[in-house]
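To start, the structure under review is shown below, and the notes come after it.
Omission of a single protein chain aside, the complex is shown with its protein chains in their original locations.
When the chains are written out, they are named A, B and C in that same order, and each has its own residue count from 1.
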Amino acid sequence: MNIKKIKEDFPILKKKINGFELVYLDNSATTQKPIQVIEAVNCYYENNNANVHRGGYELSRESTDLYEEAHKETAEFIKAKKMEEIIFTKNTTESINLLSFSLGEKLKKNDVVLTTKIEHHSNIVPWQQLKRKGIKVEFVEVTKDGKLNEKDLEEKLSFKPKIFAFTGASNVLGTVNDIKKLVKQGKDADALTIIDAAQFVQHKKINVKKLNVDFIAFSSHKMLGPTGIGVLYGKEELLEEMPPFMTGGDMISKVSCEKSYWNSLPWKFEAGTPNIAGGIGFRIALKYLERIGIEEIDKHEQKLLNYATKEMQEIDGIEIFGPEKNKLGIISFNVKGVHPHDVSSVLDRKGIAIRSGNHCAQPLMEELGIKGTARASFYLYNTKEDADKFIEGIKEVKKIFKVD
Amino acid sequence: MNIKKIKEDFPILKKKINGFELVYLDNSATTQKPIQVIEAVNCYYENNNANVHRGGYELSRESTDLYEEAHKETAEFIKAKKMEEIIFTKNTTESINLLSFSLGEKLKKNDVVLTTKIEHHSNIVPWQQLKRKGIKVEFVEVTKDGKLNEKDLEEKLSFKPKIFAFTGASNVLGTVNDIKKLVKQGKDADALTIIDAAQFVQHKKINVKKLNVDFIAFSSHKMLGPTGIGVLYGKEELLEEMPPFMTGGDMISKVSCEKSYWNSLPWKFEAGTPNIAGGIGFRIALKYLERIGIEEIDKHEQKLLNYATKEMQEIDGIEIFGPEKNKLGIISFNVKGVHPHDVSSVLDRKGIAIRSGNHCAQPLMEELGIKGTARASFYLYNTKEDADKFIEGIKEVKKIFKVD
Amino acid sequence: MNEIYSELILDLYKNPLNYGELKNFNIKAEGGNPSCGDLVIFTIKIENNKVKDIKFKGHGCAISTASSSLLTEKVLGKTIKEIKKISDKELNEMLGGIIQTRIKCMTLGKRVLDKAIEEYKKSGKNKIKVTIRI
Partner (left out) sequence: MNEIYSELILDLYKNPLNYGELKNFNIKAEGGNPSCGDLVIFTIKIENNKVKDIKFKGHGCAISTASSSLLTEKVLGKTIKEIKKISDKELNEMLGGIIQTRIKCMTLGKRVLDKAIEEYKKSGKNKIKVTIRI
């Protein structure tokens, strides 16, 4: 993996912030885009733009083909059986909402949905909405170092939840869940299994067929792709049975004033004109990731993680949250005596972009007994120099706030 | 209005289809994008890409500002009171689904939703879904030339529907509704008024404040903007009262395992990472339209419409559907003895892109007693030469099919 | 000559062979694509696993009409197995080549026919009437 060459592909990394070269360490929130993806979107608008599905002319055939190709590429990326199992949404959040609405139709009073305390709000709030129907939402407890409490999990699964929705990896702590085991445990309890893979697929290989998971959700913008495109994978036989979520154009086959009939998969779940350019750009992002290799990317991140963690441990007054092993390239931390917002502002002054706050995971924050953290997250274009600048920045924070 | 200069702005119009210069006449389905919009999307990815709302660093501030600016520009474009009234969705279809889900929460058994028989599926099917809750959906009848039947409208409004949802203009026939009158009639009947403005705002000026309409919905991709961005305008006081539609990140202010609190408007209705690049590109599309002037564009379309209609009336065996006056630059027609698909294929061979089919308006087709039509729709970059080529194409259709 | 529709397609569209409906059939299959509005109805008489007689009607574009019509010609006298084997490519060649944007129109009749025969076999080769949505 040639980082120098990879960096060249990302135009934004040449940008200066406050006179310093951008060091982008907020990859868990969203990633930057390589020129290949930017140009794919361009190229679509300059050469193939037309509405999909409907047209009987050449241009529309081109855009329809390109948009379908994007579904096929996605199916291959996660090793789905076929593109009928790939639904494009706006983002992970919409994918999970689709599930909560559509699966929710069939749930009954007192049915249980099980999720966990390390989830992003997107995998909590949609399920909470089902409470109005008398459905119960339970949460698997979390250990002090940010892992799922196995005993509690077993106990909660013993109550036979209808749905078990959990994250592949924590966006706050980097905790990587053993998804194979969790899916099996869920299946054994007869629950539908859903993985929030928004922090997983860009770092770890996934094979949904082998995994036998029912649904997974993730976002293009977190894996080098355009904004406004998310994915919902679902097993064909499940998707066939489910009622649609949003309705309107493109997702129906026949409409009369009395009744409507749904289109075939995956279009049944894609109502209205989709984000065609976004889908087409996403395909190129997937190709880019595949060319570099997810495993290579993961290895690279792990190197940076280990290096930066070790360096940080040398500094007094730093608390790092999360597990020691099985962790993404994410460092969630606090500098004693300094508010996370201030940590991030000082770093920003040197062009280093990290995030601070509760990271859309308030229940986890509460569990950890903190208000927020500062968070640096690495991706394929980050270098050892980036990590060094980050460490230097933290030292500067301590100097400015005189907390030595 | 300098069409030649305008055409220069649209890179795709230089494309050759089957050896002929592209004549794009499917603008009702989606419009082409000027280089300014394409570059705005580019520029965002190359200079400002970061997640919005959450970050305390410079890059994130830039993207947040740009994304908010897009809301403000949209508010100005339709003369809304403030950007809090502007919600970005994926498309018109999502906007109307948002309403059907959120307003639907408060509707009761036997409440009536009134829509019309000239609607696009997107303003029919979402309302039909409420039937499961015992809500009734009624349709205003349509006259033979594709206008709303006024007597029927009055009668159906007298049954006091809770919601009156109608299109600003028909995507099939071009019929422009008297939205001022319709809103007033709806209000007088105490109904919430909703305009499907997907075919309206790109051709006719709208002032939602003066109009006093409750909600309007439209799509960026039909007005020079990127795919994957739609708008829902709603009166602030109504949006404040409404429950959110999708839930998750960004749309909440506080989450605990028990309960969640919503964020302020408009974010309460924008769950998850939005289509940031799309929103930013959309702003530039609006600026482009404002610079040229919606009224100027309308005039230009009317000229093309009148010219092409007259020319077509000279040809035997052509049936044109829709009203004679108050019509968008849309010609929906059939060539006697030739299926619409074949009309469009013959034209496509010469690089002329028109649509054929039922145009996502099956109830209207049924009403007109036809299976489908061929449809040409003009926009600001179309020229008299385009119209001439289109007319020539129709003559060729007749020659090939020997229907003279 | 135009380079988009073969003379065969135009002829079959204007004067489709085997247009109509059999009174005496084992299979009646109605199928179509509701979103494009095209509809085709086959009535078929099978004897000894062979197509003894076949007619079609409905409404569709030149390509789907010509294709369905040609198909009736082609399958007459063939066994059920042989029908299955007719490929899209073959159909395309027989029709003199059609444009890429219209493949779905060309295959509509074939898909309905294939499905119908499948159902017929499933039913134990009894008389059936089926409606098929493509």
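Just so we're on the same page, contacts are C-beta pairs under 8 Å (C-beta built on N, C-alpha and C of every residue); 3 or more make two chains touch, one makes a residue touch a chain.
These numbers come from a predicted model, not from an experiment.
K.L.:
Give me the visible chains that the unshown chain touches, in label order.
P.N.:
Among the chains that are shown, those touched by the missing chain are A, B.
K.L.:
Based on the whole complex, identify which of A:259, A:371 or A:395 touches the chain you can't see.
P.N.:
If we include the chain that is not displayed, A:371 is the one touching it.
K.L.:
Who touches the missing chain here, A:138, A:348, A:367 or A:386?
P.N.:
A:348
K.L.:
Please identify which residue in B:6, B:114, B:252 or B:277 touches the non-displayed chain.
P.N.:
Candidates B:6, B:114, B:252 or B:277; residue touching the omitted chain: B:252.
K.L.:
Give me the subunit A residues in contact with the hidden chain, please.
P.N.:
338-342, 345-346, 348-349, 357-358, 362, 365, 371-372, 396, 400-402
K.L.:
Spell out, residue by residue, where the missing chain touches subunit B.
P.N.:
Touch set of subunit B with respect to the missing chain: 56-58, 60-61, 252-254, 261, 263.
In this text, only the chains that are shown with their structure count from here on.
K.L.:
Chain contact topology under the given definition, line, ring, star, complete or other?
P.N.:
Contact map by chain: complete.
K.L.:
Would you mind checking which chain's C-alpha centre is most distant from the centre of subunit C?
P.N.:
A
K.L.:
Quick check on this structure: which chain has its C-alpha centroid closest to the centroid of all protein C-alpha atoms?
P.N.:
B
K.L.:
Calculate how many whole Å lie between the centre of subunit A and the centre of subunit B, each centre taken as the average of the chain's C-alpha atoms.
P.N.:
Taking the average C-alpha coordinate of subunit A and of subunit B, the gap between them is 31 Å.
K.L.:
Rounded to a whole Å, what is the gap between the Cα centroids of subunit A and subunit C?
P.N.:
47
K.L.:
So, what's the distance in Å between the C-alpha centres of subunit C and subunit B?
P.N.:
That pair's centroid distance is 38 Å.
K.L.:
Counting only residues that touch at least two other chains, what does the list for subunit B look like?
P.N.:
Residue numbers touching two or more other chains: 341, 345, 348, 357, 362.
K.L.:
Mark out which residues of subunit C touch at least two other chains, giving numbers and ranges.
P.N.:
34-35, 101-102
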